[in-house]
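Coming up: subunit A.
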Amino acid sequence: MAEPVLEMRGVSKSFGATDALKDVSLSLMAGEIHALVGENGAGKSTLIKAMTGIHRPSAGTILMDGREVAFRDSGAAQQAGVAAIYQEPMVFPDLSVAENIFISHRDRPQLIDWGRMNEEAAEIIARLGVRLDPRRAASELTLAEQQTVEIARAISLKVRVLIMDEPSASLSDHEVRRLFGIARALRDAGVAVLYISHRLEEIFALSDRVTVMRDGRHISTRPTAETTQAGLIAEMVGRDMAGRFARMPGQAREEVMLRVAGLGRAGAFADISFEVRAGEIVCLSGLVGARRTDVALALFGIAPADAGRIELAGQAVRIASPKDAMRLGIAYVSEDRRRLGLALGESIAANITLPALPRYTGALGRIDRLRELADAEGFARRLNIRAPGVTVPAGTLSGGNQQKVMLAKWLNMAPKVLIVDEPTRGIDIGAKAEVHALMRALAGQGVAILVISSDLPEVLSLADRVLVMREGRLAGEFPGETATDEAVMRLAVGAV
Partner candidate 1 sequence: ADTIMAEKGKAVNMVLLPKFLGILPFDQANRGAEEAHKELGNTGTLLYTGPTPENSVAGQIEILTTATSQGQNVVMLSNNAGDQIAPAAEAAQAAGTKVVTWDSPIPSGKGESLFVAQVDFGSIGTVMADMALSIIGPDGGEFAVLSATPDAANQNAWIAAMVEALKDPKYAKIKLVDTVYGDDQSEVSYNRALALVDKYPDLKLIMAPTTVGIQAAAKAMQDEGLCDKVKVSGLGLPAEMVSYTLNGCAPEFALWSFVDLGYLTYYTSYLLATGALKGEVGETFNAGRMGDFTIEEDPGRAGAKRVLMGPFTVYTKDNVEAAAK
Partner candidate 2 sequence: MSERGLAGRLRAQLASWEGFLLLVVVLLVALNAVATPYFLTVQNQINLFQLSIEKIIVALVMTFVIINGEIDLSVASVMGLAACAFGWLFQQGMPAGLAVAVVLGIGILCGAFNAFFVVAVGLPSLVVTLATLIAFRGMARILVEDRGIGGFPDWFNRLGQQPLVGPFPMALLVFAVLAAVAFFVLQRTAFGRRVYFIGLSREVAAFSGVDVGRVKAAVFVASGLVAALAGLLYAARVGSVRGDVALGFELDIITIVLLGGVSIFGGVGTVTGTLLSILIVLNLRNGMALANITGHIQTGVLGVLLILSVMVPTIRGWAARLFGGGEAVR
């Protein structure tokens, strides 16, 4: 085989007391798709940030074409042909789609030809199989569209190494397939692709070799063909996960907890009717952009509906603000963790108790900090949140662990109706199983749960009932046991 294009030798990195990387070695060959898997907090994102010069490794060396390199910043990495799509969407909200794609290119002329730039951007976006006006401001884009823009930015560069950190997390199946096509084309053109994902199906569908990391260490690297799902999982978590995602019998009770009739909001969705019983898990499925989030936002009072009615436990209710919703016992776990979910500069404990603060306050509004810490630590244990303590800022956790903190925050409210939007996006397989188990347990306690998820296997294993949305309307409904990916997909894309 050829020389590795990029090689890391004995790289370590620590953040204060946390050792995110310990003596990790990894080599990427030209013309391979190399998968990187590992639990949340295993150090995957840190590893790639060390590759692209965003973090300076505490020890170890990075070589390109056998020569040692030290990228000053990610600009230097890009010039050397190393580009990355990071886990967190990193768009420039005030710039247009086209500018977002080309802003960091150094090989373009100083004088901007807007017309040509828009054309080129449109071409690149078209390669991704997405329709997106290159002149639109990025601030108007949905999360998924932002992700698309980032992918477009990365593939527009002349790269020798392309790193993708969970690019599929907010993409639809269709878009993921196009992404795979592009990754393969790049591989065939001799690019080394490093691909990080928690979806093991993708790993097996796409990659040539796979590396497993655990607790900041390199565990193994071998050809994908020589591994099995069970084997990878075992290496990732260090234990056996067989049978974790099997369907469980439903626990729905008689009582209808949430009923929605003819709900609509101009310009977003219309005529949405469904019900969720106590103890039932209903999944709202559909393509990204089907306006599922908007329905949730209406139920949570962020963008209230302007038509239809909402009943809670048989009572008609008006929900005009999140406060109303919360008073009625509705909790909403947002899909956009960084922007809407957590205040990254605040401690884990403060984030967890924020929605339920009145419960912790005594005379004169004083917060009972001991109780707050105790509860937060309880959640950290239950959800297996990896953190040096609950008083550290939430922003220092890995993406998956942040996701768990966000769940804890809403569970702490003890809701009657729990709406979770993409609950396991970016969560590792072990944690995903934990989250699923947690939701089943909650359902068992009589909580009505509405899950919005673009992850079909998740929907199929979790749902008592599956609702499908398309273009702002309900397209159909299946009982959980009889739903199949094919049937759901057909409804979602509107095929007959």
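Heads up, the rule we're going with is that a contact is a pair of C-beta atoms (placed from the backbone, for glycine too) under 8 Å apart; a residue touches a chain by one contact, two chains touch by 3 or more; residues count from 1.
These made the cut because all candidates are chains of the complex that A comes from, given by their letters.
Given the structure is predicted, the values throughout are model-derived calculations rather than measurements.
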item	value
Complex partner of subunit A (touching, any copy) among 1 or 2	2
Residue numbers on subunit A that touch candidate 2, as the complex places them	13-16, 55-56, 58, 300, 302, 321-323, 325-326, 332, 334, 339-346, 350, 354-355, 357-358, 360-361, 364-367, 373, 388-391, 393, 396, 409
